[in-house]
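Removed: one protein chain of the complex. Kept in place: all other protein chains.
After this line comes chain A, so read on.
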Amino acid sequence: MDSVRKEHPDTKLLELLVCPLTYAPLTYDAEKGELISEKARLAFPVRDGIPIMLVSEARQLEDKAPGSAG
């Protein structure tokens, strides 16, 4: 039996998951273990393979450098 804990959310789920504020798609930052909503500038944590899609738990991303492509 496969007893390995999933380190990242399943890709088939990622197809459905969107940002709860903007409904925009998310990208997964494997290094930080976060799901990034570019539009809302929020990073949602993933703990024990469970994405935590609560705005209250999300990390606010710093503003982009001026002039960078949006």
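Operating definition for what follows: contacts are C-beta pairs under 8 Å (C-beta built on N, C-alpha and C of every residue); 3 or more make two chains touch, one makes a residue touch a chain; residues count from 1.
The rule is short, and it goes like this: contacts and distances are computed from a predicted model.
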item: Protein name, per the UniProt record, of whichever chain is missing from view ("Molybdopterin synthase sulfur carrier subunit", "Ubiquinone/menaquinone biosynthesis C-methyltransferase UbiE", "Peptide/nickel transport system permease protein" or "TonB-dependent receptor plug domain-containing protein"); value: "Ubiquinone/menaquinone biosynthesis C-methyltransferase UbiE"
item: On chain A, residues whose C-beta touches the chain left out of the figure; value: 1-3, 9-10, 12-13, 16-21, 23, 47-55, 57
